[in-house]
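Handing you a structure now.
Note that one protein chain of the assembly has been removed; the remaining protein chains are unaltered in position.
Moving on, here comes chain A:
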Amino acid sequence: MTGVQDAIQRHTARRERALVTPEGLSLPLRIASRGSRAAALLLDLMFLCGGFILFVVFLVAIGINLDSMNGLRQSPAGELIGILFILALFFSRYGYFLWFELGARGATPGKRLLGIRVAARGGQRLTTEMVIARNLMRDVEVFIPVFFLLGNGFDAGLTGGAAFVWLAIFVLFPFCNRDALRAGDLVAGTFVIEAPRAKLQHAMSLAPDHRQTYRFGEAELSVYGEHELQVLEGVLRIGNEESMQEVAEAICRKIGWDMGRGDEREFLTSFYAALRAHLESGMRFGKRKKDKHS
């Protein structure tokens, strides 16, 4: 394994957490990476902007001129639209994130697209108050810095600089702790985790049985461990001819067999089944073999 892969794996392992369900089962959770959270936020802001532009285009299309807010006050319909406009601004700033995170998925559309969700730290139930608290803090963490940058807050001189440092503390907060908590997460007792959906793959040992063609003995099967078995499972599920050939050759070299070409899939499937049966029977006796080195 190369150094880069190693580093990536160590980095991912640092984000692993465990959740113990009331049934006493430990479920692995992985903290969402800061990159995916930033991307989710950008997506959400894009959705908000897009929705807002559509709203304005719609207003212009039905013949309302937003330039003259005074003109709006003349007619009752204009008044209604003025109210709607202000409320839409208000709810896109405070309501959008709140509404979606209170839903069953615990995620805004941007978060859902990136496969992450909000959860309570320490295996508690996620409550309404938590979601409210984390989204109230979002104001100083997201919207005020954005307005500051758009409004060119540096022009204010020393106060502008001080405000920049102050806002930077909030923006950079997720980089200063292990769980990538932003200030709102800290106050609310929540964190953002990965929420992948997995499809159930077909069972491996349903493939045609070749136990009569290939017989593997104790010596051949004790070469590899669980890690190699999982790599083999991945290769078989992807089903790329070239990589299967490479893997088959590597295994043959290792166990000292000499195999002709063209029968790699059958060979690998039966080796997989035999190896898994071998390792699983070891498991039943409490013996686990992590990889080929152990």
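Going forward, contacts are C-beta pairs under 8 Å (C-beta built on N, C-alpha and C of every residue); 3 or more make two chains touch, one makes a residue touch a chain; residues count from 1.
Note that contacts and distances are computed from a predicted model.
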| item | value |
| --- | --- |
| Complex member absent from the view - protein name from UniProt, among "ABC transporter permease", "Peptidoglycan-associated lipoprotein", "Fumarate reductase flavoprotein subunit" or "Stage II sporulation protein M" | "Stage II sporulation protein M" |
| Listed residues A:11, A:34, A:237 or A:292, member touching the removed chain | A:237 |
| Candidate in contact with the missing chain, chosen from A:133, A:171 or A:235 | A:133 |
| Those residues of chain A which, in the complete complex, touch the missing chain | 19, 21-23, 25, 27-29, 69, 72-74, 79, 82-83, 86-87, 89-90, 93-94, 102-106, 117, 119, 121, 125-130, 132-133, 136-137, 139-141, 144, 166, 169-170, 183, 186-189, 195-206, 209, 211, 226, 229-230, 233-234, 237, 273, 276-277, 279-280, 283-284 |
